[in-house]
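Structure in structure tokens, see below.
Here the complex is missing a single protein chain, while all its other protein chains stay put.
What follows is chain A.
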Amino acid sequence: MELLLDILSWPLLLAGGALVILGAVGVLRFPDFYTRTHAAGVTDTFGADLILLGLLLQVPDTMTGIKLVLIFLFMMMTSPVATHSIAHAAYAGREAPLTGKLLLRQNVPVDITADGEIKEAAE
């Protein structure tokens, strides 16, 4: 039984660790602020979730397991709020996103018409 749990949890822990590293690589490689928030998103969603799941299979007692589940629930509620507040602060501070295949700098604040056309918003 212990061996089976080890076999199940090690790949989860390794995959979670790999996702955390890949998220960090993405933060370094992506071209601008907004695209980097997406890479960081990998780290705090499945990177953390897979590690928590792997640890859940290794818990010595139920109490620890419950705490891990609570950590998962609270992360699911708090991490998007933090990501949104960072992205919104950049937007409100007029950090210009690079858009399209050519990565053209887009002026902000932008307004997007219903058919997806981007135009500069009136002051």
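To be clear about the criterion, a residue touches a chain if its C-beta (ideal position, glycine included) is under 8 Å from a C-beta of that chain, and two chains touch if they have at least 3 such contacts; residues count from 1.
One rule holds for everything that comes next: contacts and distances are computed from a predicted model.
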item: Among "Tryptophan synthase beta chain", "Deblocking aminopeptidase", "Na+/H+ antiporter subunit E" or "ABC transporter permease subunit", the UniProt name of the subunit that does not appear here; value: "Na+/H+ antiporter subunit E"
item: Residues of chain A (touch criterion as defined above) contacting the omitted chain; value: 19, 22-23, 25-26, 29-32, 34-35, 37-39, 41-42, 45-46, 49, 63, 66-67, 70, 76-77, 79-81, 83-84, 87-88, 90-91, 97-101, 103, 106, 110, 112, 114, 116, 118
